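Quick one: the structure is below, questions incoming.
All protein chains but one are shown at their positions in the complex.
Labels for the chains are A and B, by order of writing; each one numbers its residues from 1.
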Amino acid sequence: MDTTITNNFKSEEYQINMGPQHPATHGVLRLLLTIDGEIIKKVEPDLGYIHRSIEKMCEYDSYQQIVHLTDRMDYLSSHINNEGVCLTVENALQLEIPERVKVIRTIIAELTRIASHTLWWGVMGMDVGALTTYFYGFRDREMINDIFEETCGARLTMNYNIPGGLMFDIHPNFVKRTKEFIAHFKTKLPEYDLLLSDNVIFRKRMEGIGILTKEDAISFGASGPVGRASGYSCDVRKHHSYSAYDKVTFNEILKTEGDTYSRYQVRILEMWESLSIIEQLIDNIPEGDFFAKTNAVIKLPAGEYYEKVETARGELGVYIISTGTKNPYRMKFRSPGFSNLSLLNHIAVGGKIGDLVATMATLDLVIPDIDR
Amino acid sequence: MSVTGKYFLHSRKGAITQQYPDNRATLQMFERFRGEVVMPHDENNEHRCTGCQKCELACPNGSIEIIWDRQIDPETGKKKKMIDKHIYHLGMCTMCSLCIEACPTDAIKWAQNFENSVYDRKYLTRVLNKPGSKVVPGVED
Partner (left out) sequence: MNITKNIHEWLFSLMPETTASIVEMVLIAIVYLGIFAVAGLYLVLLERRVAAWFQLRLGPNRVGWQGLLQTMADALKLVSKELTGTIKADKFLYNLAPYFVIVTALMAMSLFPFSEEFQAFDINIGIFFLIAISSIGVIGILLAGWSSNNKFALIGAMRSGVQTISYELSVGLSLLTMVLMTGSLQLSEIVEVQKNGWLIVQGHIPAVIAFMIYMIAGTAETNRAPFDLVEAESELGAGFHTEYSGMKFAYFFLAEFINMFIIAAIATTVFFGAHLSPFGITDNIPLLGVFWFLIKTLAIILLMMWFRWTFPRLRIDQLLVLEWKYLLPLNLMNLILMALMVLLGLTIQF
């Protein structure tokens, strides 16, 4: 797309294409960089390489079928995406969800968040140059994947939440395995700190880079850990509680510097918080149904419905316009990655190429989430 | 550095990778693993599918096609819907398990084989009911 090459750049600058296939951009993202020596003057992201028209496909599917498409949007926090759609449909139908379902959904959502953050940590190390952190992150993620595989049967695109509850009940080993995982992971998180967070080289590469002020975070619509690292309190689990989040106590982690190191720290501390949420809920899962009865063909009453959930990346919003039939008229997803990507030009200008890579790693972009 | 040093020394025990092609005999998936949709047949070559088409309606992208016909049921003598072929396109299936949940007679379930790659595309279109098989009597209750 040569129309994006601007004509008014000075002669000592040159343009480089960090193309769609690249080890550092997490997915297929094309960035057009205008560089002067090593200093970046402009970053233009070029999206659309993995657009699969999910929102259009949703207009032809019934509500139970839409859920399996949302798995594939932000595939690292697939349960939370499913939960978003299910919550929207259930609130539109004003269904009463059993307590057991709410507690299990919260536990699974927090496990997914930990899985996503361990993968992020592994890839972060790889981007900055420490190539072994990738394997340590994946080792912990494998344990969570085994827990999910035993319960829902799939490791990445887990179609387990459906409007009305869960597809089938949890496996009897679920509680035992989750407890083992918590005990194991508590010994591993300090190792993560020892390996990467306290390393002098790492800190010098991360501190003071890519500073995002609070006003900019609010005006660009940054959410999730990116916003919280700049002091913008935007945790959906606190402000608009859903599922069982109002029953547990956890802290919302805010930092004020807004540089890449504080984004890194926010995610590590969030992993600790998720562990404490799971610990509070795992022992007393209430008995009951795992499913609330709905019609076989769900028809939402006419109107517009919007719900938001907190995925590992930020705030995912699900917006349904229904005209009373069994397919939605229009379905829109407000993806967190899209707003987080829009601030890349703002914070990367003036830094070097190495800083760009580190900043993109802390923004934690998953490109299929951006180009649904 | 102490972290990586410790792992270096203990690597034999802690290796998380599996020697895949060598350990096929002992490798076992979990029981709910979503490998491939199959229709179990018992020892009389009978299956439980009545041709109600609920799985075909539930599938989001048309991976299941049911070919049915109205035939004379030998027991009651009336015309009934009976299944001729249950075609399953493995190449299009997204493993969402909506069909298995929708089936009222538990006719289809998940198998655990995960080595599904073939050299020729036509092997991916599978007919799930074996030739010459009938419905288990009394399954629609």
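By definition in this document, a contact is a pair of C-beta atoms (placed from the backbone, for glycine too) under 8 Å apart; a residue touches a chain by one contact, two chains touch by 3 or more.
Given the structure is predicted, the values throughout are model-derived calculations rather than measurements.
Trainee: Tell me which of A:55, A:83, A:127 or A:235 is the one touching the absent chain.
Mentor: The missing chain is touched by A:127.
Trainee: Give the residue, chosen from A:49, A:135, A:168 or A:338, that touches the chain omitted from the document.
Mentor: A:135
Trainee: Touching the left-out chain: which of A:110, A:259, A:355 or A:371?
Mentor: Reading the full complex, the residue touching the unseen chain is A:355.
Trainee: List every residue of chain A that touches the chain not included in the displayed model.
Mentor: So the residues of chain A touching the missing chain come out as 14, 16, 22-24, 38, 125-132, 134-136, 139, 195-196, 199, 201-202, 204-205, 352-355, 357.
Here is the rule we use: only the chains that are shown with their structure count from here on.
Trainee: Centre to centre, by mean C-alpha position, how many angstrom separate chain A and chain B?
Mentor: 31
Trainee: Along chain A, where are the residues that touch chain B in the complex?
Mentor: Residues 61, 64-65, 68-69, 132, 135, 138-139, 142, 146, 149-154, 157, 159, 167-168, 171, 191, 194-195.
Trainee: Spell out the part of chain B that touches chain A in their complex, as residue ranges.
Mentor: Residues 2-4, 16, 29-30, 32-34, 58, 60, 94-98, 101, 110 of chain B touch chain A in their complex.
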